[in-house]
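Here the complex is missing one protein chain, while the rest keep their positions.
So that you can tell them apart, the chains are marked A, B and C in the order they are listed, and the count of residues begins at 1 in each.
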Amino acid sequence: MNAPESTPSPVHLKAVSAAGQPEPTPALQQLYRGFERELLVPLWTEIGDLMPLHPKSKAAPHRWRWDRLVALAGEAGRIVPVGRGGERRAIALANPSLGGKPYATPTLWAAIQYLMPGEDAPEHRHAQHAFRFVVEGEGVWTVVNGDAIRMSRGDFLPQSAWNWHAHHNAAQAPMAWIDGLDIPFAYYTESQFFEFGRERLSAAEKATPQLSRSERLWAYPGLKPVSQTEPLSATPLLAYRWVDTDRALTEQLALEAEGHAATLSPGHAAVRFSNPTNGRDVLPTMRCEMHRLRAGAASRTTREVGSSVWQVFDGRGTVRVGDQRWSVDRGDLFVVPSWQPLSIAAEAGAGSLDLFRFGDAPILEALHAHRRQVDAD
Amino acid sequence: MNAPESTPSPVHLKAVSAAGQPEPTPALQQLYRGFERELLVPLWTEIGDLMPLHPKSKAAPHRWRWDRLVALAGEAGRIVPVGRGGERRAIALANPSLGGKPYATPTLWAAIQYLMPGEDAPEHRHAQHAFRFVVEGEGVWTVVNGDAIRMSRGDFLPQSAWNWHAHHNAAQAPMAWIDGLDIPFAYYTESQFFEFGRERLSAAEKATPQLSRSERLWAYPGLKPVSQTEPLSATPLLAYRWVDTDRALTEQLALEAEGHAATLSPGHAAVRFSNPTNGRDVLPTMRCEMHRLRAGAASRTTREVGSSVWQVFDGRGTVRVGDQRWSVDRGDLFVVPSWQPLSIAAEAGAGSLDLFRFGDAPILEALHAHRRQVDAD
Amino acid sequence: MNAPESTPSPVHLKAVSAAGQPEPTPALQQLYRGFERELLVPLWTEIGDLMPLHPKSKAAPHRWRWDRLVALAGEAGRIVPVGRGGERRAIALANPSLGGKPYATPTLWAAIQYLMPGEDAPEHRHAQHAFRFVVEGEGVWTVVNGDAIRMSRGDFLPQSAWNWHAHHNAAQAPMAWIDGLDIPFAYYTESQFFEFGRERLSAAEKATPQLSRSERLWAYPGLKPVSQTEPLSATPLLAYRWVDTDRALTEQLALEAEGHAATLSPGHAAVRFSNPTNGRDVLPTMRCEMHRLRAGAASRTTREVGSSVWQVFDGRGTVRVGDQRWSVDRGDLFVVPSWQPLSIAAEAGAGSLDLFRFGDAPILEALHAHRRQVDAD
Partner (left out) sequence: MNAPESTPSPVHLKAVSAAGQPEPTPALQQLYRGFERELLVPLWTEIGDLMPLHPKSKAAPHRWRWDRLVALAGEAGRIVPVGRGGERRAIALANPSLGGKPYATPTLWAAIQYLMPGEDAPEHRHAQHAFRFVVEGEGVWTVVNGDAIRMSRGDFLPQSAWNWHAHHNAAQAPMAWIDGLDIPFAYYTESQFFEFGRERLSAAEKATPQLSRSERLWAYPGLKPVSQTEPLSATPLLAYRWVDTDRALTEQLALEAEGHAATLSPGHAAVRFSNPTNGRDVLPTMRCEMHRLRAGAASRTTREVGSSVWQVFDGRGTVRVGDQRWSVDRGDLFVVPSWQPLSIAAEAGAGSLDLFRFGDAPILEALHAHRRQVDAD
């Protein structure tokens, strides 16, 4: 009763279309004026846009070059102060077909954040989920509920809703990283809450430990503290370190070479950052993963409902999204709109191509609206 | 670690604000031009709008008068044919502050649909979830996967994603009802799929049984067919009849009068339409309920994250949403934007005030973003 | 990695067997004495019994005749008082191969309970889950947390853990019914708690309403009170009435006759009593169902892990369990041990055969240990 996949004789129209429109008579015009007056809109004039045969994303595929982002962020570092009110020196990707809004995709925010030596970003908390990913550099500690978390190349730092957080650059050099948030989704669903915290961290919070308290409690394979065994909607582990991620990807490719199932497809390894308390996505609204393509290997061509943002972590390669094709290098970012085919190939004869990825799949999956399709090659 | 409700000395700014803006120097202007060129937008100029202290809905509270909707729908019945391409003679509420789009709220579609005597609306299916609610009239059967379902005053008919459906007016009179869908949400998340079915129903499908097959299988309190015991993401019961809904509301008020806990607040009864296979909301994206206020009673003033649409089913009363206040009568519709306070009062000295309501709470709850607050009186 | 169904060359022994036993030397005898002294037992002498190739139930298939149960219960009614300490005039089925314990199967208790006119059974509560099923008669009200619930032929009354309850016979005649509980399972898992309540019900609690408060709140298809929407581990609906059960079974057979999927197998209709707050079994440890075989029809032959107890509600037929075969009539009870094949046939040329059934499948399913197999005919 619920999944009636087969039925007799569907009509194959190319689109819900102008075919169904009534004759433009004076009576119709008068009717349409009546609709306007009463704040009404008929379905039959809008259905083609509203209910297409498959998703036609408003967002465009686009690539941003990392060197240009870093240059502009550095310039901002020189002339734009960080402080209460503006809160963060973060500069967001604005998808070229989303009207100039700071949205990488309809649901996702991606920004480069930049802190000068010795600078602090003040404490606040918000209902939006966030994470940091570090493509290069070190020296900043993110302080979450008083727990100082080191940020270094390759590290992934989730930051779920409504936790107090600040950033502190303890180094002699500036540092840049990317922030991912569900700001557009929270804006759209009108579910935002925000609260200002303290302007300055305490001396104790400016400590620069190698390991945060959250890691000391949680960063073990398959081990949970018995004092905290209830499932949480977001991860309590606040840093996922590159040393682990790198080793997991390396082993997947090694297992594949030994003849065992471990990779997504030949030469394509991938790990997902997960919430150890329930095994699900690290954040309720964002799926975060690291991918590695062996030199010369290519991913399958896939399309899925929902959008994602990718950043090259290392290596060089070629990416196709819809009808776009780019070469990509360390730090470059690109977006994949809903239902656009994506394929990625690592340059041959060089090292592997590593990419960080985040997307909105948990939203779609929670609502049973996710679909994914692998295209025939 | 996850819910740090208390912290020292938060700063109480009125808003994320202009306070944090840098001096408008030539260097800054040049930086901003660089951002534009590279498709970048800084957070510090946008944060006040993007990340408010609490939701500030783009949608406006608004009320639509049923008599005007019916008059315009009737006129459409005379001059706009129903058929393949336009698919349905449905006329949607367009929230006055959502740019003329046929969106009752940012996530919800609400429309009056109208069929002339003997008319059919052709078969199709789509990824959007839908339902029908009948405020008056009878004579139409909705045919879902070949199962003909009677529509009569007070009935609620859910219609989950990807089921084939058509409508057939078997009566001598036109019939109007309301359709609710998650069209705006599917449009926003770019998760739409649509498929055309047959243009005509078979003679067998034009049968007009009192009870659909889905009801004969599922419409029993707490009973499931053993042949179909796996949980489904949407309800397999395709009609929730007024006779049951009315009795449930009547009994809640009677139990309250006898001194037992049963109502939401004094004089305010409410039932939720649920999926019998998992006890959750009837559809994955929409919460649907019927409310009854005893003559002279008033609801509590509540606000919640997410939006909803209400239709008066019977009786008269007064509604306050945010700074709006309306008197309402049978069939009138109104919308409640996110985090706007809502209160409803039934006219004294008359019958009770019955209201149908649907909202997007399941979306927010699935993502752990729901908040609800009862205001002090 | 988790379900390695295929492997090379398994050895097909008939059983884990004596084959593996060591030579009975003096040294071995001395070793075995050492084991005894230290409270140790080797696996190799026990494995055939402990780890058979498939379940070999300790329980025996058995049938009890209703007329004999009722006669003995009536005699008990005349000479055994009901009161504090003994608590209930309940007489339990003792499986012939479970050592005289009052266990119908290793996990399930089934008893006939009997109340004389005007008698009360005193209030108590316990951690064991219970239900009542009424094969004949009327006049008793079960009072659960002060809510009086009528008991009539065909009604099913679940009674989950730790709710206060008493029984009151308001009629001029004795009444008998069956009680089902998970007493043996609670005994085995050593999870029992028990508390005495009041010895006498209040006058108000001796009311004899047609409908209990729980039904007035919950007995609607797919409707939940908005005041109580959280899922509960056991059903809040305290009576499932015969009129609904009968209609559901009738409709399943009618739908089958019209050519639609509705029954378990041709001529075999079945409904499961479910918890409306989560769609799962009515009680966490017991699955309760009503089955109907059309005159002349036979069920498939099935075996499943776990045990069940059946009672004929109406009609006549033949039952096979393992190597046993019985004719059964109204009220007769029989037990089906784990992994024993079961088939049931309704007598031809008479009415349909209706059977109530309860079993321990929710225990096995919750622990991922359930298996079910339909034998080829």
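One rule holds in what follows: contacts are C-beta pairs under 8 Å (C-beta built on N, C-alpha and C of every residue); 3 or more make two chains touch, one makes a residue touch a chain.
Fair warning: this is a prediction, and the values are worked out from it, not measured in the lab.
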Using the contact definition given at the top, list the shown chains touched by the missing chain. A, C
Sole contact to the chain not displayed, among A:Val135, A:Leu217 or A:Ile344: A:Leu217
Touch assignment to the omitted chain, from C:Arg88, C:Lys206, C:Arg247 or C:Arg316, lands on C:Arg88
Among C:Pro102, C:Gly137 or C:Gly296, which one touches the chain that has been omitted from the display? C:Pro102
Absent-chain interface as seen on chain C, which is shown: 1-4, 7-13, 16-22, 25, 27-28, 31, 34-35, 38-44, 46-47, 50-59, 62, 64, 68-69, 72, 75-76, 79-81, 83-96, 100-102, 106-107, 111, 125-128, 145, 147, 160-164, 183, 186-199, 214, 228, 232-234, 236, 284-285, 305-307, 337-339, 360, 362-364, 366-371
For review purposes, identify every residue of chain A that touches the missing chain, sorted by number. 213, 215-227, 229, 231, 235, 237, 240, 244-245, 247-248, 251-252, 254-255, 260-264, 270-279, 282, 289, 291
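Note that only the chains that are shown with their structure count from here on.
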Most distant chain from chain C by Cα centroid: A
Centre-to-centre distance between chain C and chain B (centres being mean Cα positions), rounded to whole Å: 42
Touching two or more other chains, which residues of chain C qualify? none
